[in-house]
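The complex appears here without one of its protein chains, the remainder shown in place.
Residue numbering begins at 1 within each chain, and the chains themselves are lettered A, B and C in the order written.
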Amino acid sequence: MSAQSPRFEKKLRAGVLGATGMVGQRLVSLLADHPWFELTEVAASERSSGKTYAEAVRWHLDVPIPAGAGDLVVKGLNPTLECDFVFSALDSSVAGSAEEDFARAGYPVVSNSRNHRMDPDVPLLIPEVNAAHVDAIPLQQKNRGYDTGFIVTNPNCSTAGLVLVLKPLADAFGLEKIFVVTMQAISGAGYPGVASVDIQGNVVPFISGEEEKMEAEPQKLLGKWNGERFVDAGLGISAHCNRVPVLDGHLECISVSLKKIASLREVREALRDFQVSSELAALPSSVRNPVIVLDEQDRPQPRRDVNAGNGMAAVVGRVRECPLLDVKLTLLSHNLVRGAAGAALLNAELLAARGFLNRDVRSEGPESLAESISQ
Amino acid sequence: MSAQSPRFEKKLRAGVLGATGMVGQRLVSLLADHPWFELTEVAASERSSGKTYAEAVRWHLDVPIPAGAGDLVVKGLNPTLECDFVFSALDSSVAGSAEEDFARAGYPVVSNSRNHRMDPDVPLLIPEVNAAHVDAIPLQQKNRGYDTGFIVTNPNCSTAGLVLVLKPLADAFGLEKIFVVTMQAISGAGYPGVASVDIQGNVVPFISGEEEKMEAEPQKLLGKWNGERFVDAGLGISAHCNRVPVLDGHLECISVSLKKIASLREVREALRDFQVSSELAALPSSVRNPVIVLDEQDRPQPRRDVNAGNGMAAVVGRVRECPLLDVKLTLLSHNLVRGAAGAALLNAELLAARGFLNRDVRSEGPESLAESISQ
Amino acid sequence: MSAQSPRFEKKLRAGVLGATGMVGQRLVSLLADHPWFELTEVAASERSSGKTYAEAVRWHLDVPIPAGAGDLVVKGLNPTLECDFVFSALDSSVAGSAEEDFARAGYPVVSNSRNHRMDPDVPLLIPEVNAAHVDAIPLQQKNRGYDTGFIVTNPNCSTAGLVLVLKPLADAFGLEKIFVVTMQAISGAGYPGVASVDIQGNVVPFISGEEEKMEAEPQKLLGKWNGERFVDAGLGISAHCNRVPVLDGHLECISVSLKKIASLREVREALRDFQVSSELAALPSSVRNPVIVLDEQDRPQPRRDVNAGNGMAAVVGRVRECPLLDVKLTLLSHNLVRGAAGAALLNAELLAARGFLNRDVRSEGPESLAESISQ
Partner (left out) sequence: MSAQSPRFEKKLRAGVLGATGMVGQRLVSLLADHPWFELTEVAASERSSGKTYAEAVRWHLDVPIPAGAGDLVVKGLNPTLECDFVFSALDSSVAGSAEEDFARAGYPVVSNSRNHRMDPDVPLLIPEVNAAHVDAIPLQQKNRGYDTGFIVTNPNCSTAGLVLVLKPLADAFGLEKIFVVTMQAISGAGYPGVASVDIQGNVVPFISGEEEKMEAEPQKLLGKWNGERFVDAGLGISAHCNRVPVLDGHLECISVSLKKIASLREVREALRDFQVSSELAALPSSVRNPVIVLDEQDRPQPRRDVNAGNGMAAVVGRVRECPLLDVKLTLLSHNLVRGAAGAALLNAELLAARGFLNRDVRSEGPESLAESISQ
């Protein structure tokens, strides 16, 4: 690090837009004691702004509000925050333009919102799956006239776990068709979200817009950035989405057909052996083996397995033959961690490691950044 | 009715084997005030026998034990009961031989147990779907040396609703492939069944033997009796079965491919127009339209829709296109009524109407029987 | 009935204010096929008005919207409705002045809202407990300058069941102290009410304002109208209120001290023998024995016993000695029926029988009214 860039010698300053919501709270919590990032700003819709975070938030996590975060004053959604980049956990009713405003003002925006996910120049990113998609950022900046700012997104909570499991199968055997039925946790609907009289002892077989996302997003995630645009993976996907009375953790039953014949043993091995690159392994929130395969016949279960791998793993069980396609299995992932806050955080870590989050000094190489911070 | 057969002038006497279990209780309840049948005997494993039914049973229904039933003395499983036929709601650990004993002793056995469902000479019966399969009874009696006795079964609780919905589709368009994921209620596991610490706020993605049944039983149900044997329907079926924290009602997400091209409107109409024959419509437990199609986008829901059609209907919603097969939909049926006790009762009613339940006077035609009883 | 009053020869026309809420829906449902009343108007806050009821309501009951009700156009809260009296199931934020407006305009207002319950000239009424309190109506009309209009209220949902059980004890033995802890159902909070992430697998030991109501309302209910004012019962009452993940039915653990020594057998008998007067027995919604005593050691249970007595009974179990006071017991009542909609309906029936609901012809005696309607 040169003497002219003292910022590199300390943590990157992060803001959280939509900090009072369920996902925002998780982000605030995950940022406590983060080795690379420091939470310096929380922002929310007008109604909350002006209060301290502790006053404004209806805190849902079992652990207390992190020291430091509670005293931050909640700002509005104006792109004048004191930070190097922002996370966006905004509701989709406001995320679209707010994220653009911040990007235009020079802030890298690491978003969990759905608004820009399918934009043709915005990476929809899962580091373990398609890290190369960050290469689209310069073109996005050029297209949109952004300077240092840009938008990167993570997928929908139910897509995240699915694609993490599909990735090693796609690599090892090639993928053709995916049939998926979800049983999604109530925390995925935000707060107040699902009314208790609707879900008590019940299942609601509909989540607005969810099936469409699950049928579209994996195409982009498992597709390629060809230097000019994202090329879809060309998969056949059919999704049924249900809400079940479970607190955290989306469970999914899937059947897949593979391009190459594979035994169940080979499938299990491909899943178990899925390991991240050394670049990713160096990211604070990554897990070396993001897919965990259980052998018990009645697992994974949301309440018991949702926190496996600190909530950043997809947990797989019941790998067996499918009479219609090739393989059936059940998978679970934490909708608020791997499917939202943890996903955005991991994206930010990858972007930091590659040097995208330093607003002023773009000439610095990413390796040196990561090194200097993590020391 | 001739003077020699005074029995025809009164209700047929029914016994219930396994009367203290969840399904047995439903049968006892459904038999109260039944226009054709009178409950005269309750039987169970040795542990209960000798007590009155009220003493022996841990009653689970919201309505009280029917007057008359509570005072019956619980008998053991010896085929010496005072009744014209028996229902079997026995656990599969004892049902196999007990049902054979009763059939050999001359009792028609209307069974909910899985043991004999796939026997090559035993009808697996849903009256609305394959009433013609009762034609196999005479061959069964001949094969096994039974005199007036025989065994007829109803399908597994999760198969029942599925096949009821598949039947009109098969008739109208032809069926090829069925993909099904179930979310099954806890009452389907009997009592004490699922431990609360296992299912509280959780989903268990495994039910022993259930997927195998769902992939096999529809083949027989939708197949044909050719006079000598049951010919399978030759369907491709893939099932994933899950237990969810719902009291009653199995919800199923299905995708199907059809032999003939059909619009969603045609599919909905075929389901809505599915109507039973006049023979079936005369059975006390039948519903004229056994498939109910809802238009609300978030229905059917187990807690809200499980009792539609007195629990004897399959409730369908969300009929839409499937990107992989042809049609996606969600269906619900009451696992203890349509899927168990009500299914057995309807089977018994069909058998009574066709004259199979009168042990002594086989020469009487079924029509006269039904007529004399129902007057 | 004389020829000049044709109205008496048909049903009384009822309006429901707040018809789209949880309690309003119950009222609409209970009014279907009511022998004395006919629903002719539904009204709600501005947001809903103008739509049909079927369009405006998010219907929560298992039974469908009654024929006739769905097509009614939802009116605003102006006292210009075409009906003989109104029920009020309004939110307390608007009920106070809206109910006064209707009363001033001449409408009898039968309210479930809390706003006027403790007004010194407004009856807080449970017919089985304090029917004589309706005698306060003329003074209320005089005090407030109301003509034919007036306000009558029913108690809070958790008070209703409690006082129904206390009444026969007060009559037989005299009451001194009551200790009560409630476990209240989620439907008591309206819709959307309690967020599922707050109550899933949880208990919330606080319900705003509930303990205050439970400690105040029984004093008025069990007190007397002395011709000029309500005289409190002078009881010592301590309440703890909790929300539990139960759909319908408030369960309450109580201990009471009695003025007169009584055996447990005498207490059980006093509860069992509690029977309504013949005047009340003639009301369509009344039950002859409004307290049901169960002998099973683990009852009453909300899910299993909530509908006893059509939801209009209080169900009592576990009557036993209390080491601190005299008697301990557990009671259950349906919060939406006995505790809200059914309570208001029964109040209206009493008022109709006593001739208070006919806006124009006040000179007619109540007996003739009830007689003419019920024929």
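Criterion: a residue touches a chain if its C-beta (ideal position, glycine included) is under 8 Å from a C-beta of that chain, and two chains touch if they have at least 3 such contacts.
Keep in mind it's a predicted model, so treat the numbers as computed, not measured.
J.: For the chain left out of this view, which of C:Ala132, C:Val203 or C:Ala281 touches it?
T.: Of all options in C:Ala132, C:Val203 or C:Ala281, contact with the hidden chain holds for C:Val203.
J.: Which candidate, A:Pro79, A:Gly149 or A:Gly201, sits in contact with the chain we can't see?
T.: A:Gly201
J.: From the listed residues C:Glu38, C:Asp119 or C:Glu215, report the one that touches the chain absent from this view.
T.: Considering the complete complex, C:Glu215 is the one touching the chain left out.
J.: Looking at the whole complex, which of B:His34, B:His60 or B:Arg320 touches the chain that is not displayed?
T.: With B:His34, B:His60 or B:Arg320 as choices, the missing chain is touched by B:His60.
J.: In the full complex, which of B:Gly24, B:Pro155, B:Pro168 or B:Gly201 touches the chain missing from this view?
T.: Answer from the full complex: B:Gly201 touches the omitted chain.
J.: Of the residues in chain B, which ones touch the absent chain?
T.: Chain B touches the missing chain through residues 22, 60, 186-187, 191-201, 245-247.
J.: Of the residues in chain C, which ones touch the absent chain?
T.: Counting only chain C, the missing chain is touched by 177, 179, 181, 183, 200-206, 215, 236-238, 240, 242, 244-247, 251, 253, 255, 297-304, 317-318, 322-325, 328, 330.
J.: Could I get the residues of chain A that touch the absent chain, sorted low to high?
T.: 62, 200-201, 247, 303-304, 307
Assume only the chains that are shown with their structure count from here on.
J.: Please flag the chain sitting at the greatest distance from chain B, going by CA centroids.
T.: It is A.
J.: For chain A and chain B, what's the span in angstrom between their mean Cα positions?
T.: 46
J.: Taking each chain's centre as its mean C-alpha position, how far apart are chain A and chain C in Å?
T.: 50
J.: Provide the list of chain A residues touching at least two other chains, using ranges where the numbers run on.
T.: In chain A, 200-201, 245-247 touch at least two other chains.
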